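With one protein chain removed, the remaining protein chains of the complex are shown where they sit.
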Amino acid sequence: MDLLVIVVVLLVVVALVAAPLRRRSTAVEEDAARAELEAARDAKYREIRDAELDHRTGKLSEADWRRMDRALRAEAVEILQRLDELNGSGTSTAAG
Amino acid sequence: MLVAGQGCLILALGVCLYGIGASLYGVRTGRREWVASGRRAVYGLAGTAAVAFVILEAAFLRSDFSFALVTSHSSTTTPTFYRATAVWSSQEGSLLLWLLLLSLWSSLILFATRRRLREIAPYATAVLLGLGAFFAALLVFLESPFDRTIGPLPAEGVGLNPLLRHPSMMIHPPMLYSGYTLFAVPFAFAVGALVARRLNADWIRSTRPFTLGAWFFLGVGIVLGARWSYSELGWGGYWAWDPVENASLMPWLTGTAFLHSVMIQEKRGMLKVWNVSLVLATGVLAILGTFLVRSGILDSIHAFGASTLGVPFLALIAVMIAGSVFLVASRAGELRSAHRLDSLLSREAIFLLNNLVLVLLCVAIWWGTFFPLIAEAFTGRRASIGPPWFDRFTVPLTLVLVLLSGIGPLIAWRRATAANLRRNFLAPIGVGASALVVALLLGAGSQPDALVMFVLAGFVVGGMSQELVRGVRARRVMAREPVPLAVVSLVRRNRRRYGGYTVHVGMALLFVGIAASSSFADERDVELVPGRSATVGGYEIEYVRPTAELVAAPNGRLERIDFGAQLRVSKDGSVTTMRTERSFFPSAGPMLGPVSRFFEGEATSEVALDAGLREDVWASVAPDTRRLALRIEEGDRVFSEADDAGALPARERDVLLAEALRGLVRSYTDNPPPATFRLLVSPMVTWIWIGAIVVFLGALIALWPSPRTVGRRVTAAYTARVGREARVPA
Partner (left out) sequence: MDPARKRTVRLVVALSAAVVLASALVYTSFSASSEARSPSQLVDAAEPGKTYQLTGKVVPGYERSGTVTEFRVRDRAGNVSVPVRYEGVLPDPFRADREVIVDVRKEGDVFVGEKDSLVTKCPSKFTAEET
């Protein structure tokens, strides 16, 4: 009984760990850069919202907020452009 | 199943070592399949640890006394719930729980980031598996939970320490361990980021839920521990600056600092060195916390461990510290920040101050905790410092901290102007001032520390309310929603912000509770006979009559003797009745007689507590059992003579013993000796628990995943256009 448990656990673990070594897949790796950029984009959006709320609740003066908002949006656009590039290259050269 | 359990642990160790090798090989040679295999080794570790844990848990539930651990930590008289949770009352069981939780959290983060953080994740995997290997090795080589009971199979186990038979004590360790192990995640990713030299905010963003989760669980664990101390230990306090308490508080403090300062790195790219150092220190402190609880190196009411684990833990901590220092020092160039502080009147500056205060608090607590060892090292004599020393540092620092927690949210990033300050601070200061007036009217003027805390708490609550009101107003202008809907959508759209504000309010309430109860409590120790009463905090408390009971477990075995008291509490004509008890659990010591063992073992208090929003009335009793000494002695003698003669069959002996104990119990109520009571009237203790619940609600708001999932797949080009168009607000 004891031995059975050990053997079953051992087999399951070996199968689990060895699976990627047998498959040698590379398909999912493409997503890595995109996921990171999307996370950065969402964070930037949150900052834009944050600044806006700070302005509306009276912590940022109109001029300060305008300046900050412009800078943040420029940064967001940069991220979006990089995302676009990635999408473009992803579709044109699908092999990667 | 002992062999199967041990086998699983050995497998766990093996899979850790394999995973470390595979991850490092994969990332060094760029072979992704090996990295994937290393990541799966973490899942494998989680699986094997879970199987081992289930085997142990099943043994406890079945009361399988062939497990040495079950014999020494459980018994058939232990209720099922406590049998299930007795697993982690033992050294070995809690190390296994640690390993299990570590592997589960590690699996979760590595699964979540499997497509991201390509350079960092393999190193983080190796670090997490390294910690896993350490604990697995402890379990395999030093503290195996799967040791066989030596000698013949015992009929009964020793039982769970009755002091630990309290619901919060059973949830407390898994919470603390979840906190500790979750802090291992940001630690590992920080190491990974340093090794891979990828030091932007990516790893911080990905591990943020885990940092916040660690903070949340550790906080819950700390509060549950305080609650247990208040309602189960017969001294009436909730915090004693005990080494084990301090051990859990220190990583929580640095974790709090980290949660704040990473916002500066995310927004401004500043403070990289500081953040990395903070999170590395938090990871080390989390391991140190486990070490303090488990090694018994410092005297503590709950130093559970024997000292066999000291050396390996010290080695681990030394490696972690040395590695952290080396990594930070060798990457100093890349950690230089892109921006600098614009103004001292900015949220960044407040955050920096808050970080400084939190770290100072942590340093002071660290010093006090390790002072006995430090003093011994320098003077050759053990010495200790008590709570007053801690209070001297922690009270002023906490006051500053609460003040900063009120200022921070009211002040803008980068730079605040005088006009803004006036507009934002007027109302909160007004609330603080009215808190001052109210507190003075209520007679709080005698305690300046508490008074300052009340004012600051008023300021914080006022500030946060103002924020919410203004946010809702802005939201209503934009979306034309009714107020309740506007509140909900405002909070939903800004979870981090309003979650954080809620935490600040909760902390303010919690500190009000602490300040009030520690400054204005009325406490008396009195000796009373039935019919006599004492006055405490305006309440008259009368010892009405003694109670006594012989309690048997559901399976018929004698479990404990309860001696207690019924109390009548009256104030201004309103009368309530309370009961408090002292339970005596038999000791298993072989030298003790069958009757006296009940009075030589562990005893626990059942506290009488009438909790209210204004004040708690708290009482515990210490019955004087000396008057029973003659009867106890006689009982022992009768039974030992009968045993020597071998005249009594076991069943009959049990019946007679029960009868003798019943007689003893009856004599306590028939002829009650005076009992010593601790009576305590403590204002606003309940606000500590309420504040804590508010804090945890706030943390949950901040932790909840953001609802922005629908719009995520809108094409990038479209959002970019929106962004460009929105650049010039209409």
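Which chain is which? They are A and B, in the order written, and residues in each are numbered from 1.
Keep this in mind: contacts are C-beta pairs under 8 Å (C-beta built on N, C-alpha and C of every residue); 3 or more make two chains touch, one makes a residue touch a chain.
No experiment lies behind these values; they were computed from the predicted model shown.
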Among shown chains, those touching the left-out chain: B
Options B:I171, B:L345, B:L360 or B:V544, residue touching the unrepresented chain: B:L360
Contact residue for the chain not shown (choose from B:A318, B:A383 or B:A552): B:A383
Residue among B:I10, B:V526, B:A553 or B:V638 that touches the chain left out of view: B:V526
Of B:G93, B:P122 or B:G368, the one touching the omitted chain in the full complex: B:G368
Touch residues of chain B, complete complex, unshown partner: 72, 158, 161, 163, 234-235, 296, 299, 301, 306-308, 360, 363-364, 367-368, 371, 375, 379, 381-386, 388-389, 392-393, 525-527, 582, 584, 587-589, 600-603, 620, 622, 624, 626, 676, 678
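By definition in this document, only the chains that are shown with their structure count from here on.
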Partner chain A, residues of chain B touching it in the complex: 1-4, 7-8, 11, 15, 18-19, 22, 32-34, 36-37, 40-41, 43-44, 47-48, 51, 55, 114-118, 201-202, 205-206, 266-267, 410-417, 419-420, 423-424, 467, 470-471, 474, 493-494, 496-497, 706, 708, 712, 716-717, 719-720, 723-724, 726-727, 729
Interface residues, chain A side, partner chain B - complex: 1-3, 5-6, 9-10, 12-13, 16-21, 23-26, 28-29, 31-32, 35-36, 38-40, 42-43, 45-47, 49-51, 53-54, 56-61, 64, 66, 68-70, 73-74, 76-77, 80-81, 83-84, 87
